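Working notes, structure below.
Just one protein chain is left out here, and the rest sit where they should.
Let's look at subunit A:
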Amino acid sequence: MTAAITLGFVPLLDAAPLIVAAELGFAEQEGLRLRLCRAASWSQLRDLLDLGAVEAAHMLSAMPVARALGLGGGQGGLEVLMVLSLNGQVVGLSGALGPVPFGDPAVAAGLAAPGRVLRFGVPFPFSMHALLLRYWLSRMAPDLAFTLHAVPPPRMTEALQAAEIDGFCVGEPWGTRAVQVAGARLILPGAAIWSQSPEKVLAARHGWAEADPARAAALMRAVWRAGRWAEDPANRTTLAELLAQPHTLDTPALHMEPALRGRVLPDARGPEVAVPQLLAFHAGLANFPWRSQAGWIGAELAAAHGLDPRAAARAARAVFRSDLYRRFLGPAGVPLPPASDKLEGALATAESLPAVRGSLMLMRNRFFDGAVFDPAPAE
């Protein structure tokens, strides 16, 4: 007997693990039938999840945390069962701001000018995109005045052309499209601000997973294996085709291939540039929902919205359910780290780490300014 689970997603490259799980037999192996429900916006996806029209969803990592802090719309608690992807964002500027070299976080210092307020488009007010931009600009260019505006990613190009925004931070392929269509210039990959930022997560309503553990565990196993498949460079051409279909992303595979090959196009006149750690679905224990990742998101949201940082970090940590990840994926032999917190930003190179069984590999984890986020107040 196969049990059906309806999952929500927003048409983006990083919905790949859910699409692969549904379409390439990973769910079937677990006796599950996944029905994918495409949402046109994060607000719509959130409503579908709140009302139970979908059981779990592809979601911006900051959304469930913002909910726990009382920010934004919707009601009821959300929890993160696993991380679906790391990084994948790109920062770009309107071509009107003149040539800017790619890949150097220090360029922000040159953007400040008296009386100038730079307007940046981000996909959602509560998103890693918004947090990374704030983190980077406030430290690198304290004199720069800027505002953030929610712009649907497919409209980023149009908003640039209409001079509604001066720059953006968005997930691929929308950054590349802004370069090709609107003459924008990419200046940084998100990975240059934080090389291991949790970008999308698998979220469910609070209590959903524990109400039927066998079903949630089967879903998580299928998604975990799908992420491993999607990470493999040998599968990336197939993946691009899978994502290009009318019922998935409905975007030419051509637009997705550069990012899937780890490359971006900073300037329409080329050339493509290889970016280390541009996007990960699996490598470096990508799927483990670290409490410290949630703590960082909570602390940054608190700073941006004037909340008490300690209370925010505490509330945030509870949202990333590393305990459920251990309970549901451990028996399947998925590598588990010995602790559920790590010092974010403290790893200068990839490093092997003893796991609960055997060992596992963590990737370089650095903030552009060398800061280390210590999740110390672990209770």
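List of remarks:
Just so we're on the same page, contacts are C-beta pairs under 8 Å (C-beta built on N, C-alpha and C of every residue); 3 or more make two chains touch, one makes a residue touch a chain; residues count from 1.
The working rule: contacts and distances are computed from a predicted model.
Of "Simple sugar transport system permease protein", "ANTAR domain-containing protein", "EfeO-type cupredoxin-like domain-containing protein" or "NADH-quinone oxidoreductase subunit J", only "ANTAR domain-containing protein" is the UniProt protein name of the chain excluded from the display. The chain not shown here is touched by just one of A:H305, A:R327 or A:R364, and that residue is A:H305.
In the complete complex, the hidden chain is touched by one of A:G8, A:P105, A:P125 or A:G167, namely A:P125. Of the candidate positions A:R33, A:R116 or A:R155, contact with the unshown chain belongs to A:R155. Touch with the chain omitted from the figure is made, among A:A53, A:V181 or A:A303, by A:A53. On the side of subunit A, touch with the chain left out of the figure occurs at residues 39-44, 47-48, 50-51, 53, 71-75, 123-125, 149-152, 154-155, 158-159, 162, 164, 305.
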